[in-house]
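What follows is a single structure, written as C-alpha cells, with notes after it.
The other protein chains are all here in position, but one chain of the complex has been omitted.
By letter and in written order, the chains are A, B and C; residue numbering begins at 1 in each of them.
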Amino acid sequence: MRVLLFLGIALMLVGVAWALLAAPTELFQGAPQRIMYVHVPSVVTAYVALLVVFAGSVLFLWRRDPRWDRLARSAAELGVLFISMTLLSGAIWGKAVWGAWWTWDARLTTTLILWFIYIGYLMVRAWAPGARGARAAAIIGIVGVLDIPIIHWSAILLRTLHPQPTVFRVDGPALPPTMLVPLVINMVAFLVVLTALLVLRVRQERTLDALAEALEGGA
Amino acid sequence: MSGGAPERWAVEVRGLVKAFDHRPVLRGVDLRVRAGETLAVLGANGSGKTTLLRLIATLSSPTRGSVTWFGEPSAPLPEIRRRIGLVPHESLLYDALTVEENLKFFGGLYDLAPERVESALDEYGLRPLALRRVRVLSRGQRQQVNLARALLHDPELLILDEPYTGLDVGAADRLTATLRASAARGCTVILTTHDPDGAGALGADVTVMLDGRLTEIMPAAGLDAAILAAWFREGRR
Amino acid sequence: MGYVAAAYIVVAALFAGYAMTLVARQRLIADLSDAAGTRQGRS
Partner (left out) sequence: MRVVRLLVGKDLRLEWRGREIVSAMGLLALLLAIVLGATRSGPEAAPAAMWVTYAFGATLGFTRTFTLERDHLTALLLAPLDRGLIFAAKALTNWLGLVVVQVISLPLFGALFTETIWTRLPALAIPMLLGGVGLAAVGTLFGGLIVQARLREALLPILMLPVVLPLVIAAVGATTGILDGLPLWAIGAQLQLLLVFDIIFVTASFLLFEYVVEE
C-alpha cells in the first residue's frame, strides 16, 4: 500500500509540473485555465469517492458486515476532502476568469449541497457512534447519492432565477492533445492517491475497531 | 438439557451471541422451552436477561446463532409476532390515553374484534379503571393493564421482563394466578426475575444467566447453593 | 497569475491537512495499542 501512495504522489508531481510548465496557455482564459488540471480531477475523484460511499452503505445495510461500514466511513471522509478541493479551486478559477467567487451554476450548486450532506454524514458518525449510528450514516450515504440528480435538476431551475454568465465548458471544445495528456496524468494521479488513502484509512479503522474490542471486550 | 422426543419447541435458541459495539452481552446461549412450559430466567441486573428476552421477542437480531419459534425456522416474522405477547420492564401504554383507548388501540394492531377488548376489561378486573388515564394508575394497576394488553391476542408465547418487581403482595398473587391460567391454556411463559422465591411460587423451571450463558434448566426447588453463590458473586462484580 | 498559484497551494494545503489527521489517528492507534498491550500483561 505504501507503494501505491508514493506512486500516486509521484504521478501527481509529474502531472502538476507538466500542467504548470509544459502545457500551452489557453487562448481565451490565459493562465487561470491551468487550474483546470487540478479542478477537474478533484471533481471526478470526489464523485468516485461518493459512489464508493454509496456502494459501501448499500452493502453494509444488506450484509451487515462491518468491513463495508469501514469502507463507507473512510470514503465519505475522502469525499468531503475532494469536494472541498473542487469548490475552492472552482471558486478561484471563477474569480480569475470573470471576477466572481461563486455563481449559482448547476454543477457548482450540486457540489456545494453534496458537501453539506456529507458533512452531515460525518457529524452523524461523530455524534451517534455504535451500530445505530453506522446504520443511520449508511442511510444518509445512500440518500446523498440518490439526491444528486434532483439537486442538479433543481440547480438548473435555480439558475433561471439568477441570470449569470455562461459557465466555462470544460468538455465543450475538444481539448488539444497537448492539454489532454497532462489532464489525464493528473486524473490518474488523483485516483491513485484516492485508492491509496482509502486503503490506509480502512486499515486504520480496522485496527481501531480491533483495539476497541480488545479494550472493552476484555474477553 | 432433557432430550425428550423431538416434539415442537415453543422456543429454541442455539449458540446465541449478541454484542453491542464490540461488547459481548450474550456469549453463546443455548435454550429449549417446550410448548406450555413456564420458565424463569434468574440473573443479576445487567447479566443480559433483558437482551435475551428482546431477542426471543423478535425485537432485535442476534450477532451470531439463531432463535427458532414454534418449530418453524422459516416462518415470516410478522406471522411469528402475531403469536407472541411481551410485558417489558417499561410500560408500553400511552399515559395520555385512557385504559380503554389503550386496549382498543393495541387490539386494532392485532386486528381483533372490539368485543375482545370488552371481555379483556372484565377478565382482568379493569372495568372500573376503563375511563381513567393510564398516567394516574398505580404500578400494580398499570401492570394489570400491560398484562391485559400482552394477552389480548391470545399469544402462544408470553414473555415478561421482571414482572414481579415493585408489586405489592396482592398484585403479585394476581399476577401469579394470571400466569398460571395462561399456562393452563397451553401458553408458554418465559419471565425474568432476580428473586428466586417468585419463580418457586409459580412452580416454574429455572435457569440462571451467568457470564452471558445459561445454566441447565432445573425445577425451582433444585436450585443448589453453588449456583446461587456463583450468581450472587456475579451480581456484586 | 497569482490565482493559479493560489489554486495549487489550496489543493496542496488540503492534502497536507488531511495527512495531519492521518498522522493524528496513527498516534491514537499507537496509544490505544499500548493501553491494550499493558492490559493483557504485555509490557
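As a working rule, a contact is a pair of C-beta atoms (placed from the backbone, for glycine too) under 8 Å apart; a residue touches a chain by one contact, two chains touch by 3 or more.
Predicted model only: the values in this text are computed from it and were never measured.
> Please work out which displayed chains the absent chain touches and list them by label.
A, B
> Touching the absent chain in the whole complex: find that residue among A:29, A:103, A:154 or A:204.
Answering carefully, the residue with contact to the hidden chain is A:154.
> In the full complex, which of B:14, B:81, B:116 or B:180 touches the chain missing from this view?
In the complete complex, the chain left out is touched by residue B:81.
> Using the touch definition up top, pick the residue from A:96, A:113 or A:185 that touches the left-out chain.
Residue touching the chain left out of view: A:113.
> Please identify which residue in A:51, A:139 or A:180 touches the non-displayed chain.
A:139
> So that we can see where the missing chain sits, which residues of chain B does it touch?
54, 57-61, 78-79, 81-82, 84, 86, 88, 90, 92, 94, 96-97, 101, 105-106, 108-111, 149
> Across the whole complex, list the residues on chain A that are touched by the chain not included here.
Where chain A meets the chain not shown: residues 61, 113-114, 116-117, 119-120, 123-124, 127-128, 131-133, 135-136, 138-140, 142-144, 146-147, 150-151, 153-155, 157-158, 160-161.
The criterion applied here is as follows: only the chains that are shown with their structure count from here on.
> How big is the gap, in whole Å, between where the Cα atoms of chain A centre and where those of chain C centre?
Their C-alpha centroids are separated by 19 Å.
> Need the CA-centroid distance for the pair chain B / chain C, whole Å please.
Here the centre of chain C sits 50 Å away from the centre of chain B.
> Give the residues of chain A touching no fewer than two other chains, as numbers and ranges.
Correct list: 212.
> Would you pull the chain B residues touching chain A in the complex into a rising list?
Within the complex, chain B touches chain A at residues 20-24, 27.
> Taking the touch rule as given, give the residues of chain A at its contact with chain B in the complex, in rising order.
Contact set of chain A toward chain B: 129-131, 209, 212-213, 216-217, 219.
> Taking the complex as given, what residues does chain A use to touch chain C?
Those residues of chain A that touch chain C are 16, 20, 31-32, 34-35, 38-39, 42, 81, 84-85, 88-89, 92-93, 95-96, 193, 197, 200-201, 204, 207-208, 211-212, 214-215, 218.
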